[in-house]
Structure formats: C-alpha cells, structure tokens
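Note that one protein chain of the assembly has been removed; the remaining protein chains are unaltered in position.
Order of writing sets the chain letters: A, B and C. Residues in each chain are counted from 1.
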C-alpha cells in the first residue's frame, strides 16, 4: 500500500537535493565557522553563501538573517528579546488569538514577567482586522506579532496592512512566517515587517534549523547568550550542515514555489469540495480564498478527530487533528475556538496539508476512503442523529 | 600536504558512522515526532531509542534528558530557567571565573535582571576550590554552576566534591560538561549534579544538537516556550536526524572512550613536553595532571597567538588561540587571566586539541615545524630579548 | 497495515472492531458519562437478569482510547453480577488492553463512569438505591 503523507504542515520530507547538499558537511567539511584556520574558513564560506541566498529570497540583507534552531526559537528570541530590550519604553504587546503556541506561550510567560498582552480576536474565517490592531495600540505598545499563515486553518493574514499600521504608529512588527516561507512569495519590505520567524523543516529543509529576520537597526537582547556568533545576536557553534541544507531548500523553493502554489491550490480545492460533498454535516474551516495553498481543514460533525486520524492511518494516510505539537493535548484547538466553532465540531476536525509529493491520485484516494470512515465512527457515536449517514 | 586538525575542542569531525546513522532520517523517515500517525511513530521511536542510550551512558533516566540545540542553549536553559523558577527563593548564583561564555554571559544577563552572581577565582592551575564554593553559599544561593572540563586550558574541576557541598547545603548544582562528555567517564550520581550541559558536535556527533540532563524533581522554566515537546521543558519540532546522530555518537564513545582516553593522553603529554623542550620561554597552562586527555595549552613568550595560528595554518595545521567562539575577540582570554598569566603571555597562547584521528606522526610534525615558526615571529617582535632564539 | 503510534495492537483491535456497539431496545438501565467539551461522551445500556448483566451495548464519541476502553469494558462486564461489574476498575480495563499511553489513562475512566451510571439507573428503576 502506498503511504500518503498529508501532514506537510507538521513537517515536510527533506528534499533529496537538500540531503545531498548537506552530506559533504556531515563528513568532509567539519570546521567550526568561528575558527581562524582553513577548516573554519570552509565552514564560514558555506554559511555565508547560504545566508546570502536566503536573504535575497526575501528581499533582505545577509546581515539581517540570524540562524536559529527553528521556528519556536525564532518566536521566543524575537518576542522575549525585543520585549526585554524595550522594557523601559513600554510593556504592551499585541498579538492574535490564533498564533502558534510558540508565540502564545511566550506571551503568557511575558505576562508573568510584568508585560501586558492583547490577544486580538479573529473573524469567523480566522482573519485579524488591521483596524483592531490600530485600536489596540497604546502609548505602552512596543511590539505587534501576527502570524503570516495559520498552521491549523490556513488563513493568510493581512500582514502588509498590519505592517503599515505598525509603521504609522512607530511600533515594531513581527510575523511568524513558518507556514508561508517558501510556499508563498515573501518580501520583507512589501510586508513591512521588522522581524520574521522561519523554520527550515516546513519547506523541505532539515529539522533543527530556522532563522529570524531582524531588520537592520532593530536592537534585541539575545535568547542564547555566549560566544560572538551571528553578530552577537545568537551564540552557539553554527549548525553548518543545517544551514547549508536550509540554503538549498530555499534555492529549490525559488525554482518551484510559484508552480507548486498553483498546482497545490488546485488539489486543495478538489480535496475540500470533494470532502464537503461526499460527507454530510461537514464544514471547511478557515478562509475560503485567503488560505495556504496546501491547507484543508474540515470538521466532521458527531465524531472525534483522533478516531478519524487512526482510521486514515490504517489506510496509510497521514493527517493531523490540529497543530502537530499539541496533538497530544486534550483541549480543543484554540484556533478553532477563536473562529467560533462549537467544541464538538472542533473535536471532529482534521487538517490535510499537501506538499510537493502530493498527487491527484492521492487526493482521489482520500475522497474514496473518507466517507466510509466517517460513517463507521458515526455509527458508534452517541451524538450522531439516529440513522445519520456519511 | 596532509592537513592536521588539532582543534577538536572547537568542534570534532562528524564520525562516518554518525553521518551514516543520520542518512535514513534525512530522507526516508521524516515524520514529526509529535504526530499520531505512523510517520510520527517512526520518528518518535528513533528519538526514544537515542534518548535511552544516551541516558544510560551517564547513569540517568530517559525522562531526565531534554534535547536542545547545543551546549549554549543547555547552559542558557538551565541557568536562566532555574534562576527564574526560584526567584522567590533567592537571587544568588555561584559560578567560576573560567566558565565558557555561554555560562558567563548568561550570568551577566541575569545580573541585569536583579540576580547577584559570585564568580569564584581559580588557582594557578585553573582549579576551583570546593571550600571557596562552600564559603560563597548564602541563604540566598539557589544555584551553583561549575564546568566539568575547561575548554581552553583543559583543567578538570572537582565536580563530585563541589556536588557534595551543593547537596549538603541544599543548593542545586549545574555543570557544563561540553568538553568532557564522551571523553572521560561521567555518571550523574557520582558527580552529584542536578543539571548537565552537553553538545553533540564535541564528541563526533552532529552540530546543532545537544542536551540538558535535568534530575527528576527539578522544576525549571523553559527557555523555548511553545508546544508540548520534551515534557514541556523544551518546545519545537524535534531534530530527528540530529538526535539519532547524537545517539550513535554516544554509542561510539561508549565503545572507544577508555582506549582513546589513554591513547590521547600519551600523545598529549608527548606534544606538551616536546614543545616545552623545543621552544625556549614557553609554558604549559592548566593543570599538569587533572586535565582533558586531548588538551595542550602553551604560551610562547614574545609573540602573538594569531601569528602562530596563521603560520601553522599555512603548514596545514589547525589550532586555536583560545575558545573558538571568541577567537575574533581582542581581549586576552578570561581563563588565562584567571590563572594569573601576564597579558603578553596570554596573547601568545595556543590550544592544541587532539582527537580520534590524531596520530603520533601528526604530533611529530607539529614538533618539527613549531620552533621555526616561533623563531620567525620572535625575530620580528619588539618584545623578544635581543638575540632570543626559539 | 501500518502500525499506529499511540496504541498497542490490542487497543487498536478494540478500536477497529469494537464489541457490543449500539443500544439495547429494552434496556434495564442506561447511563452516560463525559461531555463534548472534553471530547469524550459514552452512552451505555445494560440488560440485567437475576443480578447478572446479560447484555450490554455502547456508543462512544471520543479518541481511540475512549472507544477501545468502552469496548473492552462491555466485554469484561458481560455475564458478571452487578457487584462484580462494579469491581471492574478502569485500571483493570487498561491492563486487559495491555496498557494505555499515560496521557490517555484518563479516558479509561469514561467507561467506568458510564457503567456506574447505568447500574445506578438500573437500581433506581428497581428501587434498589
């Protein structure tokens, strides 16, 4: 049985080209990029090539890129580091209620440290209203953090508009672009962001490497104190194979992003409409149009998501019940709650996230098995209307 | 010309077996360890195998291991996280004046946050005196952090004795074991530590992965907030290839550590005594006996370290002038200052750090070229006594 | 068939082929437990003769562990006296399933509670409580 991976929002397969590019740095070239000798130079050269390539892909300058260990570290670094560095200027942060936990938990931590945080609501499609951002700004506001694309429901936020509001009020602006970078075009100047978080493993790069875009002139206290690496913004020996792989992944994205964007959007729409018409009492979550090209999030009434997931897994189909990192959590998704979805429906939601390797046949296969799975679980659900069918 | 790498304290070559072990996880197996489906299971299984192996290597339980991105993150995580979690109990931290910057800069940061830090002196060999630790403890003391093996001069600290003092006074104890783990035997119970920091790339493992040992029962605020990974102690998608490679590196250390310890110690002593007798006005820094099996740190009077390093590099020999991450810094090493070395001598110090791949011939080659290099630089040094020779 | 992450084979068997699904037409007692907020609801109906549970049916809305423990519980109590059935703890059910992931242990309480509620209902109907 061919396994079908539809959980690219959790992590993507490392591209063969990426693994290939990393190999020399796993064996032959192993210097520490900080070392003065020739081994160090080889490492440093590889890092700076990757940095330049990645920077130019987002319209940034090489020195504006700080490599980190992933999206979570980037979010923590920016939000904590900037908040601490501006403590004397103000103590207010604005974010949205549908951010990734890496942002939300960091904000909660800061609340315990004396900061005050506004969690903006979203509309039923998951959109943050730039006017709400504007209204939330006070004299104390130092930072706005709104994600670019939501990892659960796929809604793409109006970042450029929020960025304009932030600029107008002289407030720094961070966006978690973990789900969008390499998938939809990003230019830091068009988006008017000061900080961006990115994680390589979401774009067919290696796990354990990410980056923060830090606009020139933005001062920030490091999260990792220590050596002088990354212009003293992030200490620790550089992860050379990771950075090289990240660079290659970005290069690949540069060559196929636009084509994949349209290809996956078509498959996405086929999957969504197919499921909605094949399964009664189901609904699509997230924005109908402003959404990630690879995201389909559907609620199936009367049944619980894990059961659906396990049944699909038995068919070799991998999906997610929500944000991967909290799939072991019991509370229904905070994102689905924020768009006003009743809890029973939230519990019965699945995220299908497509990727480069997803084919039309994969989609047809899902459409073929899904109704039966929902039907079986509904047959044993006390919530289903008597005689309800899939 | 065969290149000779004598900078293993900065970073080690990734062992071929380690790269081999990582390969399947760079291509075939790519799931997110948090995912419920079969792709996630494969990833999770690999992680837990590595965790169990690494834990047993240091006499710890698997759940006491928290994977991080490296030694710097581990140091920052423990020191900041524990300090914050105990803020209401006290605000005093004890450390030594020869710690790695990852510890020292973190402590400085905490001083800015209202903590008070005692930096204990060391003797002329770089040893911390456990009695000094005892005397420094006050009712406010919450944490003691003393490194296991010093990265510059190789001195091995009396960790078990300091651990006993810490226990006796009910103070938590952290040790940065980045330079010792996998090189000399470590048992967390013998050492009486509550926290340990380790970095895989120092023991022939991959860059960008490390761990923190957190003794069961020790509460600590995360450095990376976000998802539920690592029992909520460190959020972020797990770096599966990194963890698998780390596990393999520890397995290799388990099989050859004791043999390498004696083999490298012999080479180390040959290199040290050879240099001291071949080059006038040179001295060995660090403890004559209690030192890392692979560390030789020598001061060559009247010359500056970078010049030595560049000349050696032209001969294909890679060494370091100090801690790799600050080799671009202008100040003389804080470690050499702490052992009382005059600044001129500190500026003329080189660290040779041996490894698995170091041979007797490599050592002889260094002994052969070194006197000439020192001689040439002394000939152009205004500090050298007229007519001084190497 | 691919192996799934969270559960062992026995749990997966009960999840895939749950025993005693549905509801009895003329139950002697019915009970429910859980609530949709937690993502767990179980309905159970029992048929009792001479203090012995002759038949039992359930419906569950919940995760894999909730469904499997529901199924296993019905199997374990069928043919037992009321008192014996009350003595079947959620731990015993979890053990009979070969263990549950720690994070899922709370799910096993669902079936125990629903069963108690059905037995209470039976006793109430028969003036025993």
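Everything below uses one rule, namely that a residue touches a chain if its C-beta (ideal position, glycine included) is under 8 Å from a C-beta of that chain, and two chains touch if they have at least 3 such contacts.
Quantities reported herein were computed from a predicted structural model and do not represent experimental measurements.
Asks: I'm checking contacts with the chain that's been left out. Which of A:41, A:160, A:276 or A:369 qualifies?
Replies: If we include the chain that is not displayed, A:41 is the one touching it.
Asks: Contact with the hidden chain only, please: which chain B residues?
Replies: Residues of chain B in contact with the hidden chain: 1, 3, 302-304, 306-307, 310, 313-314, 316, 328, 330, 332, 343-344, 347, 379-383.
What we mean here is this: only the chains that are shown with their structure count from here on.
Asks: CA centre of chain A versus CA centre of chain C: separation in Å?
Replies: Once rounded, the distance between the two centres reads 39 Å.
Asks: So which stretches of chain C touch two or more other chains?
Replies: As it turns out, chain C has residues touching two or more other chains at 2, 4-6.
Asks: Residues of chain A that contact two or more other chains, please.
Replies: Residues 3, 306, 310, 313, 316, 328.
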